[in-house]
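Heads up, one of the protein chains got dropped from this complex, but the rest are sitting where they should.
For chain A:
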Amino acid sequence: MVASSEMMSVGIGGMEPPPLDLDEVHVLAVDDSLVDRIVIERLLRITSCKVTAVDSGWRALEFLGLDNDKASAEFDKKNNIKKLKVDMIITDYCMPGMTGYELLKKIKVSTFPPIFDSGNNLFESLSESSSFRQVPVVIMSSENVLTRIDRCLEEGAEDFLLKPVKLADVKRLRNCLTGDVKLSNGNKRKLPEDSVTVDTSLPPPPPPSSLTLSTNSSDSSPPLSPVEVFSSPLSSPEEDDDVLTSSPEESPIRRQKMGSPGLD
């Protein structure tokens, strides 16, 4: 399932891996308010995170490669796009079109790369193949509504922040990402090691009948380079800046040894 090119990039077989940004945490921030995007971006950057800020749930799915866009998925596969590294997703709750809650649900049932059935619909499998399902999703809201908070936590949100978000809130989230992640129900789990890379131990999912990005092809799952994602004119300039500076490569082995130098 993992092609030799993937193995080379993780340093197996004595190959020199490319320089990796091991301790760089990459956060995807989603908020329809420009003011809030700028603020959350600043808060995250202060806590040493790379940030990509988008203005809607759809853009977030696009960025993650989870949208139902077969054309871009095939483009990515053809061009052997590197996989995207996202360590946390932080989203506003109240957004037009798709709420943060709806985005949370879509991420929690997602697979990557996207797999399409014969009707060209996104095949939402519950398999444990690499996806963004284990990436912590944090919800932000200006309204302190208990039922809303409960609903989000039940759907698997990592945390719920009340707006206006403060530096202390973000620092707390950041600290969670550098060690074991504590779930809201008190259980601990390891850092999501498959938020990006392919899990070599699992069998590939059954191949759908139409051409897809299925991981059982000999090329393995097509990694997604942030630059390539934005080859389509769908992003806003501010996102491009963030995207172009982030480094997508990541080794699963090194990832688990991720330390937190200089963090309070």
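What we mean here is this: a contact is a pair of C-beta atoms (placed from the backbone, for glycine too) under 8 Å apart; a residue touches a chain by one contact, two chains touch by 3 or more; residues count from 1.
Here is the rule we use: contacts and distances are computed from a predicted model.
The UniProt record for the undisplayed chain lists the protein name "Histidine-containing phosphotransfer protein", from the options "Alkyl transferase", "Histidine-containing phosphotransfer protein", "SUMO-activating enzyme subunit 2" or "5-hydroxyisourate hydrolase". Set against the missing chain, the residues A:Cys94, A:Val109 or A:Leu153 yield one that touches it, A:Cys94.
Along chain A, the points of touch with the absent chain fall at residues 33-36, 38-39, 42-43, 46, 94, 96, 142, 163-164, 166-167.
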